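One chain of protein is taken out of this complex; the other chains stay put.
Then we have subunit A:
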Amino acid sequence: MSSDMQNFIGLSAVLTGFNQEILAPELDPVDIKSEYLPLFESKIAQESGDPQLVQQILLKYASLAAGGGTEQEIGTAMLDPSNGANWVLACRKLIYTWYAGAWPTLIPPGPSKPASTVGDVISAESYTAGLVWQVMQSHPMGDSNYRYGYWATKPASLSDYTGNP
């Protein structure tokens, strides 16, 4: 794993609330992280007009992580408005991407419509890899790995899905 990738996964774990082992397991045939990092770099460069922004975000994460702060402290610092609007938006889009498996476009409110978000599904794999299915203690709609009747009993605990206590 490259240093960029290590920082990307570390940052993603802090922001999503999921354990790094869930985002990037040691045995990782789907390898969704390798789809997300280049997408994140290119989309943010394009949308912010700043080709250095993702590097700066990852470097700041690396320095905060090296400083030994808690995840809560690191996340708060990464999302602090003083980093700039594009910076914070990039981090928030990263959260959405991991959860939805889709790249978000924010639609401003209209005369009769509230603000909304449209997701562009990145790939078939990203849809099923979405953390949103894990956070609801279920499975991707259309990709169940459970057996008949599981829906009549309670699921495993939330921490089994997030990898975090």
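We take it that a contact is a pair of C-beta atoms (placed from the backbone, for glycine too) under 8 Å apart; a residue touches a chain by one contact, two chains touch by 3 or more; residues count from 1.
Simple rule for what comes next: contacts and distances are computed from a predicted model.
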Options "GMC family oxidoreductase", "Carbamoyl phosphate synthase small chain", "ATP-binding cassette domain-containing protein" or "Glutathione transport system permease protein GsiD": UniProt name of the undisplayed chain: "GMC family oxidoreductase"
Missing-partner contacts on subunit A, residue numbers: 14-18, 71-72, 75, 79, 91-92, 95-96, 99-100, 102, 104, 106, 112, 114-121, 123-125, 127-128, 132-133, 135-139, 141-144, 146-155, 158, 162, 164
